[in-house]
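Note that this complex is displayed minus one protein chain, with the remaining chains in position.
Residue numbering begins at 1 within each chain, and the chains themselves are lettered A and B in the order written.
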Amino acid sequence: MDGYIIGTIIKAILVLAIISALAGFGTYIERKVLAFMQRRYGPMHVGPYGLLQIAADGIKLFTKEDFIPSGANRLIFMFAPIITAATAFIALAAVPLLPEFKLFGMTVRAIVADLNIGILFILGMMAAGLYGPLLAGMAQRNKWGLIGAARTAVQFLSYEVVTGLSMLAPIMIVGSLSLIDFNNYQSGGMGEWLIWKQPLAFILFLIAGFAETNRTPFDLLEHEAEIVAGYATEYSGMRWGMFFIGEYANMITIGFIAAIVFLGGFNSWGFLPGGLAIVLKVSLFFFLMLWVRASWPHVRPDQMMWLCWKVLMPLAVINVTLTGLWMMV
Amino acid sequence: METFAFYFLSISIVALFAVTVWSRNILYSMTSLAAGMVLISGLFFILGADFLGVVQLIVYVGAVMALYAFGMMFFDATGVVKEKNAPAMTVFILGGLTALMLVVIFAAPSIANGAPAFYPPMAGANNPQAVGLVLFTKYLVPFEVAAIMLLVAMVAGIILAGKKMDRSLSKIKDAELEGGEAKDSK
Partner (left out) sequence: MSLEEFKDRNIGTQNYRMLDLGESPKSGMEKFKQVVERSVKLELFTGLKVTFREMYKALFKKNMHTVKYPFEKMPIAPRYRAIHQMKRLLESGHYRCIGCGLCEKICIANCIRIDTRYDENQRKEVSEYTINFGRCIFCGYCAEVCPELAIVHGGRYETSSEQRASFSTLEDMLTPLEQLAEQSEFPGFGAISPNADENVKKTPLAY
């Protein structure tokens, strides 16, 4: 029992450290990829290929003045970024990151907490994470912030239905909510990946995932061209940094869920061992998010609601119904 | 360990809901309500009802989010709301009596019988399955009724969201917006 607790603590610290480092590295990758897609160089002067730009940004964020506007609700203003960052990492706790491996003669399972309702827990936690932007926007007494908060509510209520319904069909097929069961279900090679059985659910989940992490086609919350920085207008320094880390951690989480549920998870893929395979798949999703950001314009809030309620949700319901019929027959 | 967690969660929940009731700031009220709801899911986790805990989390996160939307529309979120409750005594007595009655109604059976579990945990069935079994046998009719109600609400939601979407707001003429004489051009 003690060993279990110590192991869990070590795993939690490792996940926290690695994923926040990856989130920092993600900003570098994002800037580079966006730059290349616009035929620019991106950061290139700090360190080799601009790699130390992350460190420079980190130093800047840490040493910047932490500013709280005078009219703001201090307590909630200070509390909001912590919600975003914390829920992002709590959600990661239920994600199996890698296959089991042996270390010092012990079998290590690369999951902090193996819940038998893993996927629901992750979606619930990521949904709770949206309280961060909402509270931040409402607490800062800034018009742009308030618009950002209103858009958070609108966006949340729109996409959450689609996320749940699109996940329902794969859950029905596998018959479990545990991500490990999802992984084991697809252990028979590429032909058994759930994406072939549930292509529509995959697309719907991907679209909802973009909305969940507020990436570009649906980055209504802080669209710079319209509402300055939305919910983050008054934030500076490390509090803003926490929003940022939360967003990138959420991107990684969505990448893991999509990879595990639809793309065969961490089963070995051809000659690739499982650990490498899932890292590749998650990187693919991360790259897709950056690629889409470089390519597509973002939608208006009303278009977003139109898309979610009038197009995606009926499609998701039809998909669930068809899956049910197919399973009965 | 579990006892400690239970008392910690219970006290926190009561304190948070007290803030919800007594705070004059809409932001504090709603935030403590949301936090209390999240902590209630913690109680479910202690009881081993993981599924119900997560459902509590998901459902109330969404519900309180909608409440925030209304709060945002009607109040200044950073200011203090001036309440007008003139017959304070009447409200206090009525509210207190209702609360007392509810506590008695729900607490009396468990005090008398010592809270027996109607559906003890089944061997071999994990959490979601156990919930499903009860839901689709004993409580089938209420479940279906609730399902139909949700379907109605969903359709209503689509209609409300999609009502004016076929007309661009920027194309509505100024006179039409101001004068109120809705001369529809189409």
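The criterion applied here is as follows: contacts are C-beta pairs under 8 Å (C-beta built on N, C-alpha and C of every residue); 3 or more make two chains touch, one makes a residue touch a chain.
Everything numeric in this text was worked out from a predicted model, so none of it was measured.
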- Message: One chain isn't displayed here. Which of the visible ones does it touch?
- Response: A
- Query: Who touches the missing chain here, A:I10, A:V311 or A:M327?
  - Reply: A:V311
- Query: Taking the entire complex into account, which one of A:R40, A:K60, A:R74 or A:K143 touches the absent chain?
  - Reply: A:R40
- Note that chain A touches the chain not displayed via residues 33, 36-41, 291-292, 294-296, 311
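What we mean here is this: only the chains that are shown with their structure count from here on.
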- Just how far, in Å, is the C-alpha centre of chain B from the one of chain A? 26
- Complex contacts: residues of chain A adjacent to chain B: 71-73, 75-76, 115-117, 120-121, 123-125, 127-128, 130-131, 134-135, 138-139, 141, 146, 149-150, 153-154, 156-157, 160, 164, 177, 302, 305-306, 309-310, 313
- For chain B, which residues count as touching chain A in their complex? 25, 27-28, 31, 34, 38, 50-51, 54-55, 57-58, 61-62, 65-66, 68-69, 72, 77-78, 126-128, 154, 157-158, 161-162, 165
